[in-house]
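In what follows, a single structure is set out as structure tokens and then discussed.
Only a part of the assembly is drawn; its chains keep their places, and the rest are absent.
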């Protein structure tokens, strides 16, 4: 259950960051309802933000492994 | 038991106020320019719609994530 709490915390954090970034980028002037172009912008922001999360995650993991390898070889 | 109920009411209030602080902080930056002698009508409308559109954005994202998972 520790694992599930973690997965949930992680999803919650991702959700909150995506909402923050999408709102900042897509809703410059809040109108009477979300219009089509705002929704499309939100969807694209979500997709790109998740792409970015994956790129960063792989990149950071690779770095940690390089650093560990370098430490062992000394 | 009544004490626990009262406590829960207070906690709900606290969470509500915490959200109001966060929304006011964010929507102030989006909606209010140089502060005048009162809020302009446009600023007030912007503040009200800022809260609603933020919650819409959050709901839109939650629903779309559910949809992406189901596929």
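Per-chain numbering from 1; labels A and B assigned in written order.
Please note the rule applied: contacts are C-beta pairs under 8 Å (C-beta built on N, C-alpha and C of every residue); 3 or more make two chains touch, one makes a residue touch a chain.
If you're wondering where the values come from, they're calculated on a predicted model, not measured in any experiment.
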item: Chain-type multiplicity across the complete file; value: A x3, B x3
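Just so it is clear, only the chains that are shown with their structure count from here on.
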item: Centroid distance [mean C-alpha coordinates] between chain B and chain A, Å; value: 21
item: Residues of chain A defined as touching chain B within the complex; value: 15, 18-19, 22-23, 26-34, 38-39, 42-43, 46
item: Interfacial residue positions of chain B with respect to chain A in the complex; value: 26-27, 30-31, 46, 49-50, 52-54, 56-58, 60-62, 64-65
